[in-house]
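This part shows chain A:
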Amino acid sequence: MNKKNLNILQVENLEMHFVQKNKRIKAINDVSFYVHKGETFGFVGESGCGKSATCKTILRLLPENGEVVRGSILYNGINLLEQSEKQMRKIRGKEIGMIFQEPMTALNPVLKIKEQMYEQFLGSDMTEQQKHDKAIEMLRLVGIPSPETRLNEYIHQYSGGMRQRAMIAVTLAAEPKLLLADEPTTALDVTIQDQIIRLIEALKEKLGMSMILITHDLGVVSEMCDRVAVMYAGSIVEMADTQTLFAYPRHPYTEGLMQSLPKDNGERGKLNPIQGMPPDLSRLEEGCSFFPRCKYASKVCGTTVPQLREIAQEHWVGCHHAEHMEHAIGLICLEDAQHREGRT
Partner candidate 1 sequence: MNNFSYVLKRFLQMIPVFIIVTVLVFLMIRLIPGDPARVILGEKAPLEKLAAKRVEMGLDKPLIVQFGIYLKDLVHLNFGESIRYNQPVVELLKVRLPVTLLLTLTSMFFTVLISIPLGYLAGMKKDKPADQVVRGFSLFGLSAPSFWVGMILLMIFSVHLKWFPINGWGADWGDRLKSLILPGLTSAIGVSALIVRNLRNNIVDIKQMDYVSFAKSKGVGRLRICLRHIIRNALIPTTTLLALKFLSVLGGSVVTETVFNLPGIGSLLVNSILARDYAVVQCLVLIFVVVVLVVNLLTDILYSVLDPRVTLQ
Partner candidate 2 sequence: MKIDPLQKLMQNKSLLIGSIIVLFLVVLAIVPSLFTSYDPIALDPTAILEPPSARHIMGTDEYGRDIWSRIVYGTRLDLLIGVGAMIVPMIMGTAIGLLSGYYGGKLDSLLMRILDVFMAFPYYVLAIGIVAILGAGTKNLFIAMWLVGWKEYTRLIRSEVMVVKNMEYIQAAKSLGYSDGKILFRHILPNVVSNSIVYGASDIVMCILAGASMSFLGLGVQLPTPEWGAIISGGRAYLSTAWWITVFPGVLLIISGLGFSLIGDGLSDLLRAEDH
């Protein structure tokens, strides 16, 4: 793919399996994408589609049974898959940081926030005072009041909204260049979600980070992302810049996702969840993985795996019928997208 020098991250043909006793779960299937410097790249899809696994693979945080079968992950030109554990440790945190979904489980319950923040400064030559100042600055930055006392507290002593702020502060204390945010708002109250989204957005600008945002919430995507990849059953099925994707979705699954959104113009009903279940990743059959649920499927879909093709500039679709989808779905969704843009 192009503009290589501008990409902070370039993932190519990544394939990852979870190996279990007598089966292989193909969690990531031939996934390729890139993230420009300074942009926010979104991953959307149902849970279990491989978006979180992709994140964990980038940081090489897979559990023992996760096995990268092939592919490369280039971070500023370095292939992360070829780095030693020791080299990875230097990249984790300082170069690539990660925000987890649930702060209550991602922060160690029996260590003070201070200690968990200071872990970001291990190996640096900062003095105790500098560490303290930096930690206070971070808590202040994410909007936690009275940071001096908060620093010496445990995560369970924080209130709901403050918890996610604390984790963001801990992650960002190391000033990563690339931020992986794995469903950062899913576990939060609806009222707080918006605040956190805005906070992440603002900090990203302020610290000049690039970001990969994982979510199943298309609303968040349309608000925050420059470009989006839609994942299904371990593969990217569609990838484009956000406006194009919302205006001209070309994959039937993308269409399904958009139709399953509740419309917020007060119109009730017309919620169309996609029929059926995602396939069992240990038994992927011949053909398109979306075939059993697809209402536009034809014979070829059941026999041949569709390759991700660039059907317009920077608009990639993995569907045999992508070109013919224009009329089938474009019109339906355009209306929605316009409505959506009018709102933001």
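The criterion applied here is as follows: a contact is a pair of C-beta atoms (placed from the backbone, for glycine too) under 8 Å apart; a residue touches a chain by one contact, two chains touch by 3 or more; residues count from 1.
Picked so that all candidates are chains of the complex that A comes from, given by their letters.
Keep in mind that what you see is a predicted model, and the values were worked out from it rather than measured.
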Message: If you apply the contact cut-off given up top, which option from 1 or 2 ends up touching chain A in the complex?
response: 1
Message: Residue numbers of chain A touching candidate 1 in their complex, please.
response: 56, 59, 61, 63, 85, 88-94, 97-98, 100, 102, 105-111, 115-116, 119-120, 122, 154, 156, 167, 170-171, 174
